[in-house]
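Up next is subunit A:
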Amino acid sequence: MGLLDAVSIPRRTMVLFFLVDTSGSMSGDKIGAVNEAIREVIPEINDISSENADAQIKIAVLDFSSGAHWIYDKPVEADQFVWNNLEVGGLTDMGVAYKMLNEKLSRTEFMSDITGSYAPAIFMMSDGAPTDDYKKELEELRKNKWFKVGIKVAVAIGNDANKEVLKEFTGNEECVLEAHTPEALKQMIRFASVTASQIGSKSSGVGIGGADDSSTKADDFTKQLKDFTAENIDPNDVQAGW
Partner candidate 1 sequence: MKEFKQNDKIELKVGGNITIKRKLGEGGQGIVYLVEMNGKQYALKWYTHVCTKDFYDNLDNNIKNGAPTDSFLWPQFLTVWKEKRFGYIMALRTEEYKDFSHFLLAKVRFASLSAMINAALQISNAFRELHRKGYSYQDLNDGNFFIHPTSGEVLICDNDNVAPYGKNLGIAGKCRYMAPEVVLGKTKPNADTDRFSLSVILFMLLFNNHPLEGKLIVAVPAMIESMERKFYGSNPVFIFDPKDNLNRPVIGIHTNAIRRWPIFPQFVKDAFIHAFGSEGIHEPQKRKPENEWQKLFVKLRDQTVKCSCGNETFINPDAADSSCLNCNKSLGKPLQLSIGRSKVILWPGQKTYSCHTKSASDHYREISGEIIQNKVNPSLWGMRNLSSDTWIATMPDNTQKNIKNNEVVPILKGVSVMFASGVKGEIVE
Partner candidate 2 sequence: MSKFKAFNLTEIGASHIKEAKVCQDDSLSFEEKGYAVAIVCDGHGSNKYFRSDRGSRIAALVTISAIQELMKSRTIKNEQGSKLIDALFTNPDKFMQQLAANIIYRWREQIAEDYQHEPFSESELALLSPKELIASQKEDGWVSAYGTTLIAAVRASNFWFGLHIGDGKCVTVNADGTTAQPIPWDEKCFLNVTTSLSDAQALSSFRWVFEQNNKSSYLSSFQKNLPMAIFVGTDGVDDTFGNDEALESFYKTVVQLFNEKDFDEAKAELKTYLPKLSEKGSRDDVSIAGILYNKTVTKK
């Protein structure tokens, strides 16, 4: 019709980050489960994304072992994302991973597409045994405003995973999930990604003043995650709330 309809409204973008521990201790079925889970969940994320012409989810993956590196140099749309199995070997430079994440969580880097109110969702998959001085980098990362408001989930892989380290990342224990079987891992990642993308689009809650006052999207997410069980979650129940 008119002038205004010609105005282009950018697609709402939300970025999902996967930080994957590919150190030696993750070998065997641990990395096998992660590879399969992510490979299987990407099409589902793609579904959410494509069901809404106005919204899209982009994915960024950082794998860390001895050093860390981004699989792609920019977040990639779910439908374009190709998952190549990650290989394992080496140490666990969690500090380096935190540092690199901190660098990219900025408007001039991976957050450049973000329309006003979508906080990133960050998934860490690890058995939690860092071998470098990660605390310093984590402290710096915690000051990053995108990190602060972001949804953070850690999936503890394996029976001997160090949950304390992962708790430091998420800031609370409700967001540290345990996966003991490959199937459980897949369910978890799927539920968490789908819920996070849903929450990400909700109309702005407000946090004012100190941390105690804020009811942020991360809190909403945590509440939902608390109710989560390892039962099969029918993806159709979780409506694309965009």
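Quick note on selection: all candidates are chains of the complex that A comes from, given by their letters.
The rule is simple: a contact is a pair of C-beta atoms (placed from the backbone, for glycine too) under 8 Å apart; a residue touches a chain by one contact, two chains touch by 3 or more; residues count from 1.
All figures in this text were calculated on a predicted structure; none of them were measured in a lab.
*Asks:* Which candidate among 1 or 2 is in contact with subunit A in the complex shown?
*Replies:* 2
*Asks:* In the complex, go through subunit A and note every residue touching candidate 2.
*Replies:* Within the complex, subunit A contacts candidate 2 at residues 2-10, 12, 54, 113-119, 145-146, 149, 201-209, 212-217, 242.
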